[in-house]
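Removed: one protein chain of the complex. Kept in place: all other protein chains.
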Amino acid sequence: MDSPTATGSGHGAGHYVRIWAVLLGALVVSLVLGAITNSPWAIAIIFAVATAKAALVLAHFMHVKLEPRWIRLIGAGAVAVVGVFFIGLVPDIVYKFGFVPGGIQSAQANPANTVAKLPPDAGRGATVYATFCLACHQADGRGKNGTLAADFVSDASRLAKPDSELLASIANGRQANGLSMPPWKDALTAQQRADALAYIRTQFGRKP
Amino acid sequence: MSSSAAATDLHAPERAGDYTSTGLPTGRVAIWWFLASEIAIFGGAVACYLLYRLHHPEWAEQAAHTVNAAGAFNTVVLLTSSLSAVLAHHAAEQGDGKTAARWINWTVLGGLVFLGVKAWEYAHEIGAGLVPAKSLFWSFYFLLTGLHALHVIGGMTALYVVGRGAARGQHLGRVELAAIYWHFVDVVWIFLFPLLYIAS
Amino acid sequence: MHDHAPSSFLRRYVFSTDHKVIGLQYMFTGLAMALLGGFLAYVMRSQLAHPGTPVAGFGTVSNAEYNAIVTLHGTIMVFWVAMPVLVAGFGNYLIPLLIGTDDMAFPKLNLMSFWTFFLSTVVLILSMFVPGGASGSGWTTYPPLSAKPAFTGVGLGLDLWIVAVALEFVAFLMGGVNFITTAINRRAKGMGLWDLPLFVWEEVIASIIFMLSVGPLVAGALMLLADRNLNTGFFDAAAGGDPLLFQHLFWFFGHPEVYVLLLPALGILAEVLTVCARKAIFGYRLIVWSTIVAGLLSFIVWAHHQFISGIDPRLASPFSLTTILISVPFAITLFCYMATLYQGSIRYTVAMLFAMAMLAEFLLGGVTGIINGSAAADIYVHDSYFVVAHFHYTLFPIVFLAPFAGFYHWYPKFFGRHLNHGLGLLHFYGTIVFFNLCFLPMFALGMMGHQRRIADPNAFGYLAHGQHYQQLATWGAIGLLVLQIPFIVNIFLSLRKGAPAEANPWRGTTLDWAVPSPPPHGNFEAPPVCYRGPYVYGVPGAADDFVPQHMPPGPGAPTARVPDGDAAQLAAAGSPVA
Partner (left out) sequence: MLWDLPRALSSFASDIDRHMALIYWICGIWFLVAEAVLLWLAVRYRQSAHAAAGWLPGDTRSTNAWVLVPAALVLVCDMVIEFDSAVVWAKVKETTPPAELTVRVQGRQFAWVFTYPGPDAKFDTLDDITAAGTLRVPVGKVVKFELEAADVLHAFYVPELRLKQDAVPGRRIPGWFDVLQPAELTIACAELCGASHTYMKGTLLALPPAEFDQWLAAQSAPPPSTPPTATR
């Protein structure tokens, strides 16, 4: 019941050395080609050489030729799956529908907005808070008692900090005890950030 | 996950229930399936690299910083160790465990040289500030070559274990399986070399 | 015979290389994780029914905890319940028995695969108790949300989640190699490919689909880990990467994965339906070929999860076409199963009840898949509760109804005892009633426009009039969980008190019924020889209404090999089919 082993093909050691020499030759070819030119043709030839080398190793070293057809189907199937994956992604990853080469400019990034020209005003701050801050800090400023965001009301230390420190954490974002505050310097103008802080101070108290 | 756990052996089936419905030793059927899953992993990573590469032609100048000489030398090392692996398998196939073990040791040595050159390359690149976070090309470079190096280490341990068994004349069928796995690792490098080094 | 049976307790039960012990280890790990997943579902549903009110047994659910519960419920149910129970549990136990061999091709590799899976379970549970909490980016873990700890506030928890899922993939790669090589190379003498029971076909095709589709996602998991810890930019648009790449990587694996779960369930169904209806499966080759075609098609449908997620709109129609096309092979399989019941003599064991219920419920799941599969309709239903209802109507029958059918069917074989029929009926009717009560309202929620994964439906005015659906679904979920208690009691009670079961309690034909219950270490006294196909029931001229596969041909035991001629003529001829 002992199957004709795939290697019982009578290859002498010399045969393998010859294959090895051919492989080295192919390597030299692709190295030389790679060195002298950069044209897409050269790249295509280099990959063709690489594929040929792989085929040589498969056929002579791994003796895949002597395996029954369905064994070769396994490897070919895996390569086909990777091919389907590659082709399926070309439209999205290479041609990228809707790609913005320069990257997304955030809504408030134009230079006029980096300095707060007016004194902070809680009235304007209320609208900024309602749109951007309420989702986490909630209307009552408790941040669902500290589970979603800082709790201004019951955690006195939060608003006890000076304005400069609070403005900095609004601008650059902050991560503490499992909560993460996104940075707002790209999304809100300096004026809006100052107004929002003024609203928070008046609404939830604790002037420093 | 080497195939050293393969139960069957070319020459002396160990257990009564040990026959093969297809005539092929089960170990060899298993190694091809294992390579299919490896092709899917490496293929997926290389496909992602190629997709990004097609979108970023400017990576070519970053790829120029890869040390082609080291890559070429490593290719020669792996090709040679593939030769020694097939000679080991050739010897094992004729039942000569001793010679097979010697060729296997050459193959493992080839793997060590490869890893040595790789380590030098990594040190040289990291020294020059070319770390994975530097740019996406380098992220892929370290992902692909790192994953390949891990598989070289895996292949070397498999070869070493099988080599020790072969020296004592046991499980000679496994030499062929470890050799097939090593050739696969070599074939992956045959594709990685032009992708990362030459294409610049 | 098999080498000496292991002696010490450790070798026999904990680090055993016996495929039966490993199969049961997988199944009971899956059962335990199912209880955890069920508890998470209960907490999620209670929060949805009454947002903000503390949940009994958990306390107030914060938003970050809600996201973590959503993520873990999905991850546990798909990777730590469906895969171990369906693919590895039933697969490990039954494949060697059904093909008449003593063990898997690589027992030591099989042992390594279970303990790698066990390690992944430990890592996942660990990820729930590290600072920052468990992963909160959905079981699909799309970057950029999952790519930067600052976006979810979860640091180590998400890294451990990725490592756990990657380890689980490695475990099932090892298991897959074992299943495929065993089924190919260790079949009983005389058992050709067309004599394999359908369960073995389905498990092998499922393993092949899994092995070929998981590769790219293993690379994707490494890239995501690198993005999180080495701040590489694989999925970061600013660094030149592309968030859509991970979605493609994930769903290129994700959709074949749901077929990796469906096929073993269809395999269990094939075994239970034929034995209990006392009839040969209808269209054996039709089912095998349609399963293979569905396996091939499953690799080109993945982008139907991404119709509106920013991919090129021109990609949507081709993928919508392939998605709707894949319903044809599975329609053929389901029609074949129904045709199997025709002219049958159905014994309503609890296993058969669950199998029929699986068919009935899965039909609704499959039919609603068409709405999700059509690109235009998906514009509205994507990421809504309609999708949640659709995939629960497909996944619940696959992950629970089919394994329940399998468990009631093979429990006598596993443990040599019968499960209590009364408790079984209570479990069956309770599960079906409360399953429908829980998930039918979600179709209505979906049509109403209720989006998925939101912790507080009260935040949206247009959802207010649907809140009673949420409460109804929550009662359904609670009922469903409570009605699993009879099942768990039944399992452990019947170990001691169940009526003793003989080798072939349901009078089945396949080889798993040819070994004593529970099977000894080496399964078969002598390697069995297979003389006929797996489902020889009701053949005219046979001594009994079933002819086991291993019974040598004789006057009362026709081989019933159906040449390509018309079966009706053969039956009419009345002569035992040589």
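Letters A, B and C mark the chains as written, and numbering starts fresh at 1 in each.
As a convention for this text, a contact is a pair of C-beta atoms (placed from the backbone, for glycine too) under 8 Å apart; a residue touches a chain by one contact, two chains touch by 3 or more.
Only a predicted model underlies this, so the values are computations on that prediction, with no experimental measurement involved.
Q: Checking the contacts here: which visible chains does the omitted one touch?
A: Listed by label, the shown chains it touches are A, C.
Q: Among C:N231, C:S327 or C:N436, which one is in touch with the chain left out?
A: C:S327
Q: In the full complex, which of C:L24, C:A171, C:I205 or C:A277 touches the chain missing from this view?
A: Missing-chain contact among the listed residues: C:A277.
Q: Among C:G466, C:P486, C:P505 or C:P519, which residue is in touch with the absent chain?
A: Considering all chains, including the one not shown, the answer is C:G466.
Q: Of C:L156, C:L286 or C:V529, which residue touches the hidden chain?
A: C:L286
Q: Where does chain A touch the missing chain, residue by residue?
A: 96-100, 103-108, 110, 112-113, 117-118, 124, 127-128, 130-132, 134-136, 148-149, 179, 182, 186-189, 191-192
Q: Against the chain that's been left off, what residues of chain C make contact? List them.
A: These residues touch the chain not displayed: 62-64, 67, 70, 136-138, 142, 144-145, 151-153, 237-238, 242-244, 277-286, 308-310, 313-314, 316-317, 320-321, 324-325, 327-328, 331-332, 334-336, 338-339, 341-348, 356, 359-360, 363-364, 367-368, 370-371, 374-377, 379-384, 443-445, 447-449, 451-456, 459-462, 466, 533, 535, 537-540, 545, 560, 562, 564-568, 571.
We take it that only the chains that are shown with their structure count from here on.
Q: Using only Cα atoms to place each chain's centre, name the chain farthest from chain A.
A: C
Q: Using the average of all C-alpha atoms in each chain as its centre, how far is it in Å between chain A and chain B?
A: 28
Q: Identify all positions of chain C at which a residue touches two or more other chains, and write them in rising order.
A: 212-213, 215-216, 242, 245
Q: Can you list every residue of chain A that touches 2 or more other chains, as numbers and ranges?
A: 77-78, 81-82, 85, 89, 93, 96
Q: In their complex, what parts of chain B are in touch with chain C?
A: 1, 5-8, 14-17, 19-22, 24, 26, 29-30, 33-34, 36-45, 47-48, 51-52, 56, 131-133, 135-136, 139, 143, 147
Q: What residues of chain A sit close enough to touch chain B in their complex?
A: Checking each residue of chain A against chain B gives 1-3, 5-8, 11, 13, 16-17, 19-20, 23-24, 27, 30-31, 34-35, 38, 43, 46-47, 49-50, 53-54, 57-58, 60-62, 67-68, 71, 74-75, 77-79, 81-82, 85-86, 89-90, 93-94, 96.
Q: Given the complex with chain C, which residues does chain A contribute to the contact?
A: 77-78, 81-82, 84-85, 88-89, 91-93, 95-98, 103-104, 144, 147-148, 173, 175, 178-180, 182
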